[in-house]
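The complex appears here minus one protein chain, its other protein chains still in place.
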Amino acid sequence: MSILVLDIVTTAAILFAVASGLMIILGVMKLINFAHGAFLTVGGYTAFLTTEAGITPWLSAPLAAIFGFLAGIVIERLVVRPLYSRPLDAILATWGLGIVIGQVITLTFGREVQFAASPMSGTFDFGAIDYSAYRIVVTLIAIAIGIALTALFYGTRFGLQARAVIMNETLARGLGIDSGRVRTLTFGLGAGLACAAGALITPLLSVDPNMGLPWLVNSFMLVLVSGVSIPSLALASLILGGAQVAVSTYISPIIGGLTIVVLAAFILRINPRGLGLG
Amino acid sequence: MASLSSKRVYRTVALGAITALAVIAIAPFFMDIYTTNILIRAFYLAALVMTVDILWGYTGILTFGQSAFFGIGAYACALVFTHYGFGPLWAIGALAIGILAALAVAAIVGWLAFYHGASPLYASIITLALPIVLVQLIFAGGRWTGSSSGLSAFPTYYWSTETWFWIAGAYLVLVTSLGFLLVRSDFGRILVAIRENEERAAYLGIPISRIKTGLMMASGAVGAAAGFGYAAFTNVVAPELGDFLLGTELLIWTALGGRGTLIGPVLGAIGIDVTASYLSGTLPFLWKLLTGIAFVVVIVLLPRGLAPILGQAIGFVIPPLRRKPPQSAELVPADWRPIAASFDAPPLKIDELICQYGSLRVLTGVNATVKGGELLSIVGPNGAGKTTLMRCVSDGSERTAGRVYVQGVEIGRGAPQSIVALGVGRSFQNTNLFDTLTVAECLMLARYGVDGAPMFARRAEIRMPEPALDIMRATGLDKVLATETGSLSHGMKRGLELAMVLATEPSVLLLDEPTAGLTKAERTAIGHTLKRLTDEYGLAVVLIEHDLDFVREISSRIVVLHQGSVLMEGTVEEVVNSELVRAVYSGEQVEAVA
Amino acid sequence: MSGPILSLDEVSSGYGAATVLHGVSLSLRAGEIVAVLGKNGMGKTTLLKTIMGFVKAAAGSVLLDGAPITGRSPHAIVRQGVAYAPQDYTIFQDLTVEENLRLGVLADDIYRGRVDMLGDVFPRMLERLKQRAGTLSGGEQKMLLMSRAIIARPRIMLVDEISEGLQPTMIERMAEVLRRTRSEHGTAVLLVEQHLSFALSVADRYAVLKLGEIVDEGVAAEGAAKVAEHLKV
Partner (left out) sequence: MKRSVFLSLLLSVTATAALAQDPIKIGIPVGLSGANSVVAPSVVQSAELAAEEINAEGGILGRPVELIVADDGSGAQGAQRAFDSLVFREGVDVLISMETSAARNAGLPIVNRGRVPYIYTSFYEGKSCSPWMYVNAWVPEQQVAPIVDHFMKEFGAKTYFLIGSDYAFGRGMLEFTRQYVEDSGGEIVGEEYLPMDGSDWTAIISKLKAANPDALITSTAGGAPNVTLTKQLRAAGVSIPYGNLAVDEGTAKSMGADANGIFIAASYVTGIDSEENKTFLDAMKAKFDGDLNTPNDLSVPQYEAVYLYKAAVEKAGSTDPQAVIDALSEVSFTGPRGTVQMNKQRHAPLTMYLGQVQEDGSVEVIQSFANVDPGDQCPQLAN
């Protein structure tokens, strides 16, 4: 039972970390970034390159975040900016962008599975049970990300401006907020978070050109169900991630793999606002 | 009573179909077997892509899941032939099973995705989840579905490649022709209207959810039949026939070919699939990279795809393909009988209506009754809640509390189109209509609730109630029936707005500043028509208006709304001479006077 | 100062095909209060939106300090010392009073340096800093709207129907605040109004907008009768 609780909490934490970048972009820009999976992959390859360069694996996520941020800014200018008024087209364009990133990675690194070093291995002992140490660490990092994002959005001027843009963009612009700049930074931030999350989950995964794809749809569902707020994303991750673990454990992991998608679709059908807490 | 333009569409389609069939009939004799094989598969996929274009390009439903229907059709074929039996009856049975399964799945998708108030994004999510779920089911099917390996070498008709080519080609020509007739029909214009302005279409009484679900089902059936043919020909089914990646690929083909052109995506699918067959074998990753780049570029820079560009080029060479300006239907008077004024219940009764957005209370308990033959004007300063009141009366999901009765029927939480069906017509403040539709098409649209719309034809005549015709004449709209509404003048747009609402033959009319920005002459004409509607036709009219001069001339009663509640109600004279109203309008203290 | 700090030169603008303003020319000198009067739907709000860059001028130009700002984005115009108080209750309902005020200035340390100045004009705002703006009463929301504009200490303030829905005492207070802002900081104000007596009592000059054109201009103190004629119900 305590293993189940740990499974649920750590799974939720991983889902939260992976989905947070997507949520920020959707929240501020009203735009679904279907290149999110590709960004996760880029993070994985950053971790791989970090390992190759002999740098400590603890630095792979921060490096991925920096790289993702810069790449995100460039991508926002080139691809995303013309599509603000066409949200459905933005989904398609970012999907196409994901294909392009995936193929560039394939042409550069090849199709094969690569390996990135894990910052730590082994298990923590909790009396009767031992549990994967890295999953515990990832959970702590995810909580730290959640706190940092909350601090950013509720404690800084950038966060205030971003929230102002979310609530009423016209008014925000009328108060001297350069909403274009807010959007660019937000996209960079979202991309950076996605890349960092990719690097973060790499020790539990393999690095290959498609590694991010399976996470895309689940993240997408979580973000929509969460109704774009940090606490409700945490809640959605806990509920849907918990349901996934429970179904995988007690019914079948195959159905478990569909749990988030199906559950999210029904939650949104019943209440289009999802689990929104605010 | 097919119209001239309908006949022209029939002729174009027949000509195109015959030409295409002729090409298909002789093509196998000039092609090597490899190209023929590729084309057969491309034809089936093209039929699928065509349904994506109708859903996405014409109706605006971004679907990631059309591949699922293809997969359902293909697996129906493979499963029946592998496990149950093979023969002509089995084949027909399997096809029927595939189509029925697709119809059922599409109906569920429609129920989930197209309820009133569903965002377009939510519909996309459902179509995204569909192939993911389907493929997992196939994986989980073990030996029965062949899991990841799929099923192959089941008994099928080992006809010659030419025969299959003809079958696939004929199927593609058939469904494309039907698709072409559909999008060029009056019904097809309704699809475009849904894409352009779904909310407005709902307020004209068009059953959006039903149409979208029906369209999804028809597309599903066409896709399933294509999948069936594909499986029967290739003798192979695999999960990738129904997966999300194929679904997105269909979108890519549609976008590159040119969404909303039908022929573009069909040719695009064939062209890209054939090119891929020749190129991807040698340059697999580069090919995908180039497709991806092309896709991004087209979405960002050329949202209409490549077809319009090529189409223009071809149009110079082959004149019949050039799109002629649409020929318009004629207007004829409809037989709209005045409403008998003998109702027990008043046409409109508003009871303690409250509307709140978050902490902002816009309406705080409004009561009003409008009788037949009465014109009630609602006046009040900006932000008094006038437009919100209209919204709450015409869409059941808007209000927070209170009741609204139309002809004695409580509207409940009904969607706009169900309230339109009760006889409520609403005009809007903004003049944002269906920009790419012509005036005549807009009117046809408005008549959907009364006259319906033919699926594969265009009407020669649009029946319009007499008062609507008056408005059209007064604003000069009757002269520009074939003009796209995007290029109309402001006055004409307002006139069209009103004419469209009247075309729905309402018994209760809600008008939100119908004369704003109009010339004196236009105002007078509209005033006359409104008078006639109440006096001759017995309509109950609710009018929001700022221009008190105009209000004074035509109103039976006036309600003054201020800060979300009724400040005063009375006859024209009472209100106009009221100190209170003068105070409100000049912004002086209200509380003190009241 | 010699020339006007803000001037409109034959500006036409509108939405899509619909032109709302037809060749409007108007100027505002430093420290001057100009009232633009007109009934609903005459283009008053569009005028302000065009100055702010929300609506693109189809013809003519808007000059700030003699240099054209036509085509600039709103935030760039704000950075040149223009503050905009839009119509209705346009504050961030879900943010706190303090957050709304912080958004009124370009940096948080500016906010910290200036927030106390509100004590003189709207002391109630300082009491409610942590309250969610949406829970304020209508009058308080207007105060917040005005506070947000004056805390920016702009050279030019564009104010859209601030008197609407306010009690006379509040309206008098707003007039007081506008006069004070002008006298203390030399702020020029372009005031869009329907409320005749309020507008003419604070303004130096007036202009009447009718169907997108300026039909009358003059000195505020002398215009009451003429303007009333234009605005007659």
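In order of appearance the chains are A, B and C, and numbering begins at 1 in each one.
In the analysis below, contacts are C-beta pairs under 8 Å (C-beta built on N, C-alpha and C of every residue); 3 or more make two chains touch, one makes a residue touch a chain.
Just so it is clear, the model here is predicted, and its values are computed rather than measured.
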item	value
Visible contact partners (per top-of-document touch definition) of the missing chain	A, B
From B:Met31, B:Ala170 or B:Ile354, residue that would touch the chain that is not displayed	B:Met31
Of A:Gly159, A:Gly180 or A:Gly257, the one touching the omitted chain in the full complex	A:Gly257
Interface residues of chain A (partner: the chain not displayed)	3-4, 7, 10-11, 14, 106, 110-115, 118, 121-123, 130-135, 203-206, 208, 210-211, 213-214, 244-245, 248-249, 252-254, 256-257
Absent-chain interface as seen on chain B, which is shown	29-35, 37-38, 41, 136, 139-140, 142, 146-153, 158, 234-241, 276-277, 280-282, 284-285, 288
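We take it that only the chains that are shown with their structure count from here on.
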item	value
Chain closest to the middle [Cα centroid of all protein chains]	B
A-C against A-B, pair bridged by the larger set of C-beta contacts	A-B
Centre-of-Cα separation between chain B and chain A, whole angstrom	35
Where chain A touches two or more other chains at once, by residue number	none
Overlap residues in chain C, where contacts from two or more other chains coincide	93-94
Chain B-facing residues of chain A, complex	32, 79, 82-83, 86-89, 91-93, 95-97, 99-100, 102-104, 106-107, 217, 220-221, 224, 254, 257-258, 261-262, 264-265, 268-269, 272
Chain C residues within the chain A interface of the complex	52, 54, 73-76, 78-79, 84, 86, 90-95, 99, 102-104, 106-108, 148, 152
Chain B - residues contacting chain C, complex	358-360, 381-383, 431, 486-487, 489-490, 516-517, 546, 548, 563, 582, 585-592
